[in-house]
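One protein chain omitted, others in place.
Letters A, B, C and D mark the chains as written, and numbering starts fresh at 1 in each.
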Amino acid sequence: MTKPPLLATRAVSKHFGGLKAVDEVDLELAQGEILGVIGPNGAGKTTLFSLIAGSIQPTSGEVLMRGHEVSGRPAYRLVRAGVVRTHQLVRPFPNLTVAENVTVGAIHGAWRDEASPRARAAEVLEFVGLAERANELPGTLTLAGRKRLELARALAIVPLVLMLDEVIAGVNPVEAMKLAALIRRIRDERGVSIVMIEHVMPAVMSLSDRIAVLDHGKKIAEGKPAEVAANPLVVEAYLGKGAAEEGATPA
Amino acid sequence: MRRWAADVPFWSAVPFVIVVAALAALPLSLRISPYERNLVTVAFLMISGALAWNWMGGYLGQVSFGHAAMFGLGGFVAARLMLHENPAPAPIAWLLGGIAAGVFSLGAHPMLRLRGPYFSIATIGVGEASRLLFTYWEEFTGGASGVSLPIDIGMKARLYWWALGLAALVVTASFVIRRSTLGLQLLAIKADVDAAADVGVNATFYQDLVMVLSGAVVGITGGLWASFFSFIEPADMFGFDRSIGFVLMSVIGGVGTVLGPVLGAVVFVLLRQFLLASYPQLYLGLYGILLILIILFEPLGLTGLGLRLARAVRRRRRAPGVVAAP
Amino acid sequence: PARAAKDRILVGATLPLTGSEARVGGFFKEGYELAFDEVNKKGGLDVGGKKLPVQLLLLDDTSTQATAVSLADRLVNSDKVDFLLGTYASHLVEAQSTVAEENKIPYVNGGGGATKIYKRGFKYLFGLISPVELLGTTLMQWIDEQQKAGKLPKPAKIALVWENTAHGKDFRKGVSDFAQKSGGAYQVTVDESFELNGKDFGALLGKVKAAGVDLFLVDAHLPDYITMHRQYVGAGLCHKVVTYGARGAEKDAIQALGADNTAYVLSGVWWSAQLAAKPGASRDFVGAFKAKYGGRDPEWFQALGYETARVLFTAIQQAGKLDRDAVREKLQALKMPSLLPGGTVEFKPETGNQVQNPFVVQQNQKDGTAPIIFPKDAATGTGTGANPKCAK
Amino acid sequence: MTGAPMLEVDGIDVFYGDVQVLYGLSLEVREGEIVTLLGSNGAGKTTTLRAISGLRPPRKGEIRFRGRSLASLPAARRAELGIALVPEGRELWPQLTVRENLDLGAYHPRVRANAARNLETVLAMFPRLRERSSQVAGSLSGGEQQMCAIARALMSEPTFLMLDEPSLGLAPVLVEQVMRTVAELHASGITVLLVEQNLRKALEVAQRGTVIETGRVRLEGTSAELSRNPEIRAAYLGI
Partner (left out) sequence: MDRFVDLAVSAVLLAGLYATMAYGLGLIYGVLRVVNLAHGGVIMAGAYLGWILHGWAGLDPYLSIPLVVGATFLLGMAMYRVLVRHLPRGPAGGPASLLLLFGVWLVLRNVAYLLFTGNDQVIRTSYSTHALPLLGSFVSVNRLAVLAIAVVTPALLHLVLRRTYLGRAIRAVAQNADSCTLVGIDVERIYTLTFGIGTALAGLAGLLSATIFSFNPGFGSGELLKSFVVVVLGGLGSVFGTGVAALILAIVEVFAILVMPSYLTAAVGFVMLVLVLVLRPGGLFGQRVLG
């Protein structure tokens, strides 16, 4: 018997009225892995995240953590079990200071770590490089800063699985490289397994151990970055047909 | 190394304790007439009510237009207990009134998934329905003619300290809630329920908790109110104007702050008394204008105005032309 | 002790000059001011051989209880008034009188009619306004005369409709007690209350209509009377006897509804300007009032306000000093000729110091007048037993 | 066939809140041209069109139409100049009927008088819409919605038409049809700026193309040049 994966979905679906936003998707995440999720706009990536994180309930199928079913549990309980997500549009609590924002996250991870919420928040802010800005309001941060804040708030919970929804998008290329490095450090130094949605190809391709591709709610491909980039289905649905016909493989 | 805004050293309570002690000694001085003392008592009660409303409206961001239901319920339960053939001692009656109001507010649990104006409109409905139902329930509220409590000559004097005690307690609770991790979570829920859940906050539970606490405190305030006025009737206790009063006090003072509702309540009681004596025809409109100006220009109310002034003064001090300190 | 050297008597009062009761509050103010003027024109009150002018310190309680209480508090403890006159409306008086009782200061009012105010055993509270219960009884007495004269069916079915306030409840008690004691001559078949400032009485009137009653007895305040009666007429309803309690004869209402539609509506009031038809206290009052207020006729509100102040003045003079307890005792023992129907005012402990003067019953006529038809000694016209318009 | 510059986009920076999406982007479309704007997901194509139509004004740089700066002209007034946009995702009014959607396309006073004539023209062009004219737009199929959106834009008699991924979500036959329509519109004298991810199709109809990547121009050239460019593929994939 192999050990069950850290996190898995089994034929999970979500329908909005007639729309199958997520359609029978199977996904597995191993301990210490970085899994990239890509796909066209509206493919159902964010919805899939919401299903896993318990923000919304699946229409059918299940979400498993270490082989135990966790679907149907409210979001806050999944968080306490170690499954933590960030949002595509950063959502800091605007009236709380940076430190307070992170402290809110730190409150509910306490059982796995002895440090007080505030001490842990301080440590995490140091890690993401926001210690200097601790007493400012999130509104004063740059977008990249707020993305770091979002990461810090999630890390303060001491997650087992971190689900990142387009954290790199929208920041300038220099910041994007720094954020990518930070994400790698989160996995390497903190042992957190990561699922990330990203449209920024260089980042996904270089960070991910594996990539899953969604289109119209279905998983159409999965595998190593290079394999996925060469997959004609992926090229057609996402990377672009014009590219495929010219017959080259991505770097 | 870092100064957390949240870490309040315990000595910061010293000025507060001094203020409370001074207020407690106030009626002992001969300078204050019973009239002034009573006015201050009412202000204490309003402070408690406004702060408790603010836990919902300010910390959680659920603007209730129906808190009169809890105020009235607390008042009438307390009154009934004191009028019983084996009358309960007043403090017990107040407490039980508060508990009843707290339990009652739990009934609003299903409404908590409404947010913004929907929640507010629903509370208007609950408030008005409560008023009508309780007015109809004669055995409990005495119907439209209300109930009178026996006159207790020393009661008003004693109520000053009880009301002060309650207000001090509620101010302390407001600080503690605001500064504790509970307060952080409430503010997080207010800012974004979903995002709060995504960092592990059990929004449902905390909303219920705050609603019950808020309802209970407002209920206790209602009980003290009943004792203070000796006569209460449902039209007044459950009235829409009373609910609006809680909203006005908090908004004028500064929603979501601790100082705000306190200031708001004091202004509400004192300004009202002053205006009533001098310009009784204008006070409604003045509140309206105040409300409009605050919403348009200073969401933090008087507190925000104060902060702005303080900042301006500080800037002035630092302005060039003033000789800098060595 | 400091009071001994006073050069004037300070009397405090609040009235609802704004808010829901503002109209009547203004009327009471006129009554109070007339009484104060009269005394001061004569150089003041004779207190122990010394003439002291009286001064009224009047504040606006905005028709709210908390304000009425805290302003009374202010009058007593900050402005140091010697005595208090009452405000208007039962709930305000009930709340406010506690301040007087706590501070042991006489409180004479003409605005709190609910009997329960006087059942609290207060010693310093005196009420010049007869209980609304008695209004119900008085109306029933007149109705009973008509029934005995064969003008109304026997047994007569009653629709009893009352506003859900202390006022309405007292009225209901007066009527239903009378009906109960009548030995079956009257049956209350509809007994319903409605909310103050109600909007639509369609359903309620539908119920009344379906019950097929003979008498439509309502207690309402002015806006509800106008609203309800409009719908009543609009729905084609007609009953042999119709009353809205104390409402009916107001000029505003007759104007709003039309003299035709209000004809035969019965009302019972605490006082009527028509009492001035005969010489006496009422005629003097009406004369003085007209002189001061540009020829306008007073209504019962002004009369009660005026008389309330006069009662206090009389007691002060009788006491011969400003001592509050002395004045209270004189009030308790007072027996004063009065403009109120019945001719005298006295406060009996068994009724909680609320006067029990009779009401005068008026009936609207097609020409818009409303003569007094009951009791006989005050009557200025004769009543019509059953509305001739509704033959059935 | 091509004349004076009709649209000049000159070094614009565009933000969503604090998120910068376009970085000093420049672009030129000449009278009578059909130009395509290419780029991968999130490159900023839609944002460019929104900036031109005034929905998302640039913080820096300038946009000129027929030599006149649009900076002070509110979005609602740009239709007057003959600028029209078929937005990404169609953005119809889902609870209005097709007919109402089309009528509103001719809201502008200059064209309102011609509404009936224009309606005939567009219905002749898309007979399908005539059949559906009393159906609410939200219940149309994706392709029908796309036609409706194009027809709505044509109701305002544009001289400069921008289309944002008109082939998105359409079946191949419909893609062919839409592209043919675009070519026909161009032939009838309308200047076109076409945004596409479907590079091959776009370059077939367009004369020139501009490739953008993360808010900057990466490449420019005639369709033929671009089709031959070895870099194009990589740029297009964003790798």
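Everything below uses one rule, namely that contacts are C-beta pairs under 8 Å (C-beta built on N, C-alpha and C of every residue); 3 or more make two chains touch, one makes a residue touch a chain.
The model shown is predicted, which means the values in this text are computed figures rather than measured ones.
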item: Which displayed chains the hidden chain touches across the whole complex; value: B, C, D
item: Sole residue of D:Q20, D:S53, D:Q146 or D:Q197 that reaches the chain not shown, by the stated touch rule; value: D:S53
item: Residue in contact with the excluded chain [from C:Q147, C:S193 or C:S282]; value: C:S193
item: Hidden-chain contact residue, picked from the options C:L59, C:L75, C:A114 or C:L257; value: C:L257
item: Hidden partner chain, touching residue among B:Y118, B:F205 or B:F274; value: B:Y118
item: Touching residues on chain D - with respect to the absent chain; value: 53-55, 74-80, 84-85, 87, 91-96, 100, 103-108, 112, 152-153, 155-156
item: For chain B, the residues touching the chain missing from this view; value: 61, 63, 110-111, 113-118, 120-122, 124-126, 128-129, 132-133, 135-136, 240, 244, 247, 251, 281-282, 284-292, 295-296, 299
item: Chain C residues that touch the omitted chain in the full complex; value: 18-20, 22-23, 164, 192-195, 197-200, 202-207, 209-210, 222-223, 226-227, 230-231, 233-237, 252, 255-258, 261
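In the analysis below, only the chains that are shown with their structure count from here on.
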item: Interchain contact steps from chain B to chain D (minimum; 1 if touching); value: 2
item: Interchain contact steps from chain C to chain D (minimum; 1 if touching); value: 3
item: Most central chain, Cα average position; value: B
item: Gap in Å, rounded to a whole number, between the CA centres of chain C and chain A; value: 76
item: Rounded Å distance, chain B centre to chain C centre (Cα mean); value: 39
item: Chain A-chain D separation of Cα centroids, rounded to whole Å; value: 34
item: Touching two or more other chains - residue numbers and ranges from chain D; value: none
item: Residues of chain A touching at least two other chains; value: none
item: Chain contact topology (line, ring, star, complete or other); value: line
item: Chains that touch, pairwise; value: A-B, A-D, B-C
item: Footprint of chain A on chain D - complex, ascending; value: 16-21, 40-42, 197-200, 203, 214, 233-234, 236-239
item: Parts of chain A lying in touch with chain B, wherever the complex brings them together; value: 53-55, 74-76, 79-80, 84-87, 91, 93-97, 99-100, 103-105, 107-109, 117-118, 122, 131, 134-135, 153-154, 156-157
item: Interfacial residue positions of chain B with respect to chain C in the complex; value: 33-36, 38-39, 42, 132, 135-136, 143-146, 148, 150-151, 153, 156, 229-231, 233, 235-236, 241, 272-273, 276-277, 280-281
